[in-house]
Every structure is written in C-alpha cells, then in structure tokens.
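Complex shown without one protein chain; remaining protein chains in place.
Letters are used for the chains, namely A, B and C, taken in the order the chains are written, and counting of residues starts over at 1 for each.
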Amino acid sequence: MNAVPATRPTPAIGTAPATAAGLSRDQALDIYYYLRLTRTLEERLVALYRQTKVIGGLYRSLGQEGESVATAYALERGRNKDILSPLIRNLGSLLVMGAKPVEILRQYMAKANSPTRGREQNVHFNDLEKGYLGQISHLGDMIPVMAGIALTFKLRREPRVGLVYIGDGGTSTGSFHEGLNFAAVQRLPMIIIGEYNHWAYSTPPEKQFAVKDLAEKAKGYGIPAVTVDGNDVFAVYEATKFAAERARRGKGVHFIEVKTYRRKGHAEHDDQHYVPAGEIDRWAAENDPVDRYVARLQEQGMAAPDDLTDIDDRIRVEVDQATDACVDEPLPEGESALPDVYVDPPAADKLWFRTL
Amino acid sequence: MNAVPATRPTPAIGTAPATAAGLSRDQALDIYYYLRLTRTLEERLVALYRQTKVIGGLYRSLGQEGESVATAYALERGRNKDILSPLIRNLGSLLVMGAKPVEILRQYMAKANSPTRGREQNVHFNDLEKGYLGQISHLGDMIPVMAGIALTFKLRREPRVGLVYIGDGGTSTGSFHEGLNFAAVQRLPMIIIGEYNHWAYSTPPEKQFAVKDLAEKAKGYGIPAVTVDGNDVFAVYEATKFAAERARRGKGVHFIEVKTYRRKGHAEHDDQHYVPAGEIDRWAAENDPVDRYVARLQEQGMAAPDDLTDIDDRIRVEVDQATDACVDEPLPEGESALPDVYVDPPAADKLWFRTL
Amino acid sequence: MAPPEITFLEALRQGLWEEMERDESVFILGEDVGLYGGAFKVTDGFAKRFGEARVIDTPISEAAIVGAAAGAAHMGMRPVAEMQFIDFISCAYDMLTNYVATARYRAGLSTPIVVRGPCGGYVRGGPFHSQNPEAAFFHTPGLKIVYPSTARDAKGLIKSSIRDPDPVLYLEHKWLYRRIKEQLPEGEEVLTPIGEARLAREGKDLSIVTYGATVWKSLEAAQLLEKEDQLSVEVLDLRTLLPLDDAAIMRSVQKTNKVLIVHEDTRTGGLAGEITARINEQAFEFLDGPIMRVTAHDVPLPYAPTLEDFVLPQTEDIVKAARWLANY
Partner (left out) sequence: MAPPEITFLEALRQGLWEEMERDESVFILGEDVGLYGGAFKVTDGFAKRFGEARVIDTPISEAAIVGAAAGAAHMGMRPVAEMQFIDFISCAYDMLTNYVATARYRAGLSTPIVVRGPCGGYVRGGPFHSQNPEAAFFHTPGLKIVYPSTARDAKGLIKSSIRDPDPVLYLEHKWLYRRIKEQLPEGEEVLTPIGEARLAREGKDLSIVTYGATVWKSLEAAQLLEKEDQLSVEVLDLRTLLPLDDAAIMRSVQKTNKVLIVHEDTRTGGLAGEITARINEQAFEFLDGPIMRVTAHDVPLPYAPTLEDFVLPQTEDIVKAARWLANY
C-alpha cells in the first residue's frame, strides 16, 4: 500500500509546540499586529454593518484569525513573490499580504474608490503583484485557478509558491477535487489550507464528509498532509513554512489542515441556533488564537504588555483613520457600470431606453 | 489517524485465491457463458463495424470481460433487485443483468427496434426492472445518479444494492468526487468498481492521478476499499459479493479496484501507438481473464472441455441468430425523432419548413 | 373571516409542505435545508415535521444534489432539490442539461425532479448572488422552467412542478419573497398549470410580456402610463418559460399590435430574443411597430446599489420605453 506519510505529527488541539518557530521578536510583534488588526477591523465592520453602511452581508473570522495570519506570514511577500487566494474568512491573510484596511472598508461599503470600484464585495479583490487573488463565491473554483498560477511558476522555473484556502464544506465540491488532483499530478508548488472550522453554514463536518480529519482527503491525491492546531499561530506558521520550502524545492503540493472554530455565524444575520449550547463560549474562553498567541509571547519573553498595548493603540488609530478616510466617500456613478467587460469593445452598450 | 482498513488483502496480479468462491458448477458455467458471450458478441460487432453497419464508434472490452461479468454476477438479479450502471466497456455486466445480444446489436446499428429507438448508442440504454441504467457519455455523472438510486433503497428500507463503474480516468471528474462523497456520508448501499485498465484513451495512470492504486482514493471518503486482480473472475466475484452483503446490511459504500488491462484502443479507430511495445501481447498471453478462468475451471474439475465447447457453440448460434434477426432491420423513421421530449407536450413541434 | 395575507415565501413553503404531506415519495435535499431550514427559511420546520430522512442536508455538491435527485426520481421518488442560491446551479449545469433533461428522450427514463432556488437581483447581492439562470437552461429540450411572480403562483407552481412527470426548474425571485403578499383561498387546492401564461393586467394599446420581478415593475409602469398618458397597457406574466405559452403571447399581440418585452436578465441571449422571434414568425402582420426590449445591460451584475440600479431595468425605464413605442 502506498500510504501517504503525514510529514508532521498531529498536535492535539491546545498543545503548542515548544519553540517560537524561529521568528524574531520583530516578526512576532508583526504577527501580533496583523492578528489584532484583523479583529479590530472586523469589529469596525460590525459597527458599520449595524449602521447599515455595509452593503450586503458581513462575514466574520472571529476565532480563526490565527490560521489566516500565520499561513500568509509564512509566505514570501513583496513584489512578485508568493501568491495566495483568500476566502471570506481570510481577512487576516489579505492584510498580511499588504491589502490596506481602507481597501477592505471600501469594498464592504461598495465605494467608487474601492479596489473593484464597487463591482464586487468584501475580500473579492486582487493585487497579483502583492500576491493575492480574490475568490469568487462559487466554492472550490479557486483551487484549479491557483493550480494554474502554480503551473506558471513551474513552467517559468520561478521559486514561488501558490497557497489556497478551502473550507471543510468547500472540500465537497467537484472543483476542489479536480484542481487538487491536477496540481498533485503536475507536482505544482502549491499549498492547500483546509480550514476545519466545524461548520459550513449550519452543516457540521459529519454531514459533509465521512472522514474525521480533512487531512485524510490528501491521501487520495498522493500528497503529504498534516493536521495542525489552527489556533496555535506558531504551529500553523511552522507547518506552512515547511510546506512552502518543500514546494519551492520542487517537491509538489502540500495539504495543511488547520483545526479551528467559527465562533460567529455564517454571516452576521445567522443566529447560530444550530450550535450546541456552550460550544462557542468554550472556544472563546479556552482557545482564542489571539489570547493564546499573547500568552505565548509573554511566556517566552518576546513581548511586554506595553508592546502590545502600543500596537493596539496604533491599530485603533489606523482603523479610525481608514474609516474616516472612506466612510463618506461616494458610491460609484451608475454609468461606470459599463466599461471593461472586454478590452475591446471598451464598454457595454448603453441600452436605448436610457437615452430617451 | 482514521485510516480506512483494506478489508481484503491485495493479491498480486496473476495469483488467484485458492477457492472457487462458493460457486456451484452451474453458476461457474453460467459465468463462462457470459464471458464467452461478451467476447463473441464484440467480435461480431467488429465484423459489423468493418462492414460499416455499426454507426459511430465501437468500444471493446477485450481483456476486461472478467471484471464486468464477475461484478454483475455477484449481485442479486431478477425483477427489482440490485441495479448497476455500466460503462462502454461493461458489455459483460449488461449481459449478465439480462440485456439481450440482439438489443446490443440493434443499439450499435441504431435500429428502429433498438431499446432507445435509435436515439442513443451502444450500451447507453436501461431496464431498471432488470437492473441496469445506461450511462451518458459525460464521465463521472453516473456516480451521483447511482447514489440517488441507492438513497431510494435506503429510504425505502429495501435490501437492494447499487453498483457503478468508473474508469481510472473517470475518477478525475468532479462528479465522481461529489457523488462518492455524498454516498459515503449517507452510508448508502452502493459499490463502486474502479477499473484500473491502465489507460484513459491515451493517458496513463501517472498522468491521471498521483497515487498508485485507485483504492487509495477511497481513503478520502472514509469508505473501505480493496484492490483485486481484475482478471481473476473468482476474486472479483468474491470481493463484490462481500461488498454487496455488507451494503445490504446497511454498512455503506464499498470501493473495489479491479486491476486489468484495456487490450484494444480507446475505440476501434485508435491505433494504440502510445502503448509500449509488447505490453498488449504480454497481457494477452499471460493474463487473459477468459483463459485464466477456463484454466481454473478445469483445474478444479468444474468443467470438462466438452462443457465449454458446447457453450461456445451455443453462443455462436445465439449471436448468429441475433445478428440475422436485426441486421436488415430498418433505421427509425425520421419523424419518430419528435415524440417524448416530455410527457406533455407529447412531441416537439415539427418545424415550419418541413411542412412547406 | 377572510384568510390572512401570506407572503410569496410562505406560499411557496405551504405548497412544499402540502406536497410532502400528500405524497410520501416527495423529499427535499440541499445545503442547510434541514435543522437550519434553508438559507431563506423556505424549509423551516420541515425536518422537524417530516424527519431528516425526507429533508436531507447535503455536502456542498450541486452536481451530486441534482444527480442524486435524478437517480431517486428514476425509482419513483419525487425529489425537490434546493440550490442555496440559484447561482450555484452552474455547478450542476452538465448534470441538469445532459443527464436529467435528456433522460426521457434518449432512454425512456422518468425523471420528475424539481430544482428550485432563490434567484434575481435588486437586492445588492453582487455578481454571484443575483443571477437569473433561465437563459442558460431555456435552450434545453426536456426541461421545464417556471418562474412565479405572485404568491398564488408560488404555491400553485411548486405543487404542479412536484406533480409534473418531467424535470422542472423552479425559479423564485428573492426580491419577491417577503415583498409580495396575497390572500390565498382556504380549503381549496391551489394548482397553477404549467405552460399557461397569466394575464396580469388587460389593456389595448400595448402589450408588455414579462416574468418574475419585472412583472411588478411592469404593472407599476402600466398604472403610471394609464394615469399620466391615458395609455391602456396589457401585462402578460409568462409564469412558465419553457415551454412558452405562444398562444397567450399571440393573443395579446393581435389585440394591441405593439409589444415591449421586459426582463431582468441581460439583453444578449436573454429570453426576449426568442419571444421576439416567435412573435415575428407567428404574428408579423399584426405588428404596428418593432418589438422592443427592456432588459439589464450586458454586464455581470455589479454590487454597489448605484451600479446595480443602473444595470437592472427599472420601472421608469419601462415607462419611457412604452411611451416611445406607443408613439411609434
């Protein structure tokens, strides 16, 4: 039998490895900055949502910030380095790759100045030079697309890596299967982050698949997989770093399952009545990725409380400024809906009844 | 780790288990009949193809008759018993389930009297009472459809089983993934036969997936799997029997990989120039499922040479008679293309220019 | 006492419920349809009443949902498959057009499934939560497509769809879900025949042929035109898109001699083309002016309210277009 070896042991949830993953103090604080920024920015979005300034739905990553930030932080960033494709709950990944809070706010409020000029929502936007490619709503589709990006790295012999997220629910899609299998056969420099956050909307894992761990799915593709404690920032960082280096050396696709928990509903409107009583509180009290990270930093003497409150303060100012900068900006002009369907013709026809 | 146990050992190709799988002498001869009928009928089709009597392509199962016949034979047959869905190379399965040679001939020649009245080709036809559901060309689609049939068995608490075939190539489709995962989660009474016949058109397994055995794919779905020597009729029969009984007892989906070899091209026009020299001859000489079956029957004293030649003769007559019965039958009337798109309206409009 | 007004959504829910009560072979499958009751709560309470075996939460696998429904339908079941948003039906496009729709024709298989889901815009859903998929499936012999615009038809058509011996795509506009209310008769079974259009408003100067949310926008326009322009505008609600009710369309054209086709879907390749062709073929001599279209612009539907409003047809657009055509 050709079993796929798990290249790293599976830590039990809540037990962090003993090292600080080779991160410098600056880096460790940098990570803290992104964790806190993600959470603060989302809290701001909630406030704006309640003021009906957010258009459409609001999707939270509360409790999952750790895996988003850590996976992105393990990549090479900068102009034309690694590329990732975030899902709605990977706001943290996007921020790490260099997306600006004001861009996120504009996207959620559909401002004319938003990266997509009001055409698409929330994290559905790109900057391929900085290294992120927004998703479309159809789950699974980004796996083949990222395979195409990683294929380009391989064809051009560039030492770059593509990273793509998929939810526990998203792994049920045909696109996930086709894209991952193609990437595995081609031994592409690609990392899949399987986010086991216990829910797909209201659907629990046992109604989504018949294996216990997402990592088991990797066995059908002949690629190595590892299950890590997704709320342990260091563990996720290390696993991703390992997978990225492996991919960069031409060793192919790596699957990383992060066990975490979606503490908010699917979107803000979801009252989570289907969640067993106490489960959310337990995760919040015992297994919050930011709390755990802070505890680790302090344990290891990598940050004094002051360092962290300084960062918190900086972030508050930053988010305030970002909000002030865009909250009163206009929505796009209606007619700006017409251009750029194609390069040529440059704009869709304005229909006859609008010219009467 | 939640590894899926292989419920049966993997025999090396060419080594058959020692038992005769609990088959009676009559059953053993019955199986021989279907093996030989499949091969003879296909040879007749080749002759008709060369006479340009076959419309469109001709797809052979030469070298794979064993697994088709054995898997079907392990099911419960008769009115409203088990149901299977054959692929183009499962002519043998169809015959076992009760499809008549003359029906196959008519299908291939697109006769008015064919089961699909000339609307569809080769094995693309059904008799759900007898227990077979023809495929459509789009690979993978029959997996979810069979899941729906098995779901019905489960909902109605009927002790019936659905069996569906998929090629080594077909496992790469999104539909395969979605259907199998759904069936696994629902613990449906379903068997998947994964046909590892070394080719998907011209594509070898190593370009199709990055695992060695198809059975490894089952691990991602949390279902048991076994790899059997697909050219050993007894082994395939036993494995299917085991899986069917397990499914009937409510234990869910079972995946059976049959290792075999497609000795002819994808279709008759394919010259197989991509096949390594000698490979086909080697399989023909050393590992023909019919030859091996005959040897086993004789070894075990289950058949005298006369028994077999009697059957061969009977089949020759049968196939001759079937051919004579239909070869000169008319094609369907053009206008018979219109009815039965829906129940209501009963026929598509005849277009205006045809009434001028 | 008069029966209470119920919403479009509640009417749909009732129809589904009644069919589940009536016929044991009816069952529901889809994402989050069970305990959660569906993203829009169409199946709220169903799992409790009918059990999880008949209200099946599936993995996120639209092709499997439609394919499994087909398999069950072959065996005599009457599955109702929910797409969480109809936009995701694109993932089952192959299964629905190639497998399901052709099954009777190519192989004599009975496949009475209903695939239903929330569609349509005007709700700031962006490009992937606002689609109108009818054009993509309109080109599929073997499939039926219904698209109710009233609460009565929401109920009447879901019931007829479930009973229909062939596969039906049932489109429910989410802008209508809670906006449209109606009293439905009590103690009488509401069934809307598939294949029959509904004369939503009689008129004699001009016909508006439409369906879905734009029925309401067309009715609004008609009222306004009556008041401001003394124009008598007829509004035909197609209700069934496939097969089209040619007779009803031609009756209206022969009466008013001018036709405006209104749909929310984009212009190019939208249903208005086919309807235009049919009128042109069957009633050319009755036309006193070109058949004109009011549709969405040919772009993916953008997210910002200003953009969405610009792209989608509005009541005012219908008014202006009708005026132009009346003066032709």
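Note that in this section a residue touches a chain if its C-beta (ideal position, glycine included) is under 8 Å from a C-beta of that chain, and two chains touch if they have at least 3 such contacts.
Everything numeric in this text was worked out from a predicted model, so none of it was measured.
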item: From C:Glu182, C:Asp229, C:Asp298 or C:Glu316, residue that would touch the chain that is not displayed; value: C:Asp298
item: Option from B:Gly174, B:Pro189 or B:Gly230 whose C-beta touches the chain left out; value: B:Gly174
item: Selected residue (touches chain absent from view) among C:Leu29, C:Ile60, C:Cys119 or C:Ala135; value: C:Ala135
item: Option from C:Glu10, C:Asp57 or C:Asp94 whose C-beta touches the chain left out; value: C:Asp94
item: Residues of chain C in contact with the chain not shown; value: 87, 90-91, 93-94, 97-98, 101-102, 105-106, 127-128, 135-136, 138-142, 242, 244, 265-266, 268-277, 280-281, 284, 289-293, 298-300, 302
item: Footprint left on chain A by the chain that the document does not show; value: 115-116, 119-120, 124-126, 128, 133-134, 136-138, 141, 143-152, 155, 174-175, 178-179, 181-182, 185-186, 340-345, 348, 352
item: Chain B, residues in touch with the chain not shown (by the definition above); value: 55-56, 110-112, 116, 118-121, 124, 136-140, 169-170, 172-175, 200-203, 207-209, 274, 331-338, 341, 348-354, 356
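Operating definition for what follows: only the chains that are shown with their structure count from here on.
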item: Mean-CA-position distance for chain C and chain A (Å); value: 36
item: Euclidean distance of C-alpha centroids - chain A vs chain B, Å; value: 44
item: Mean-CA-position distance for chain C and chain B (Å); value: 41
item: Junction residues of chain A - those touching two or more other chains; value: 172-175, 207-209
item: Residue numbers of chain C (touch at least two other chains); value: 58-59, 61, 63
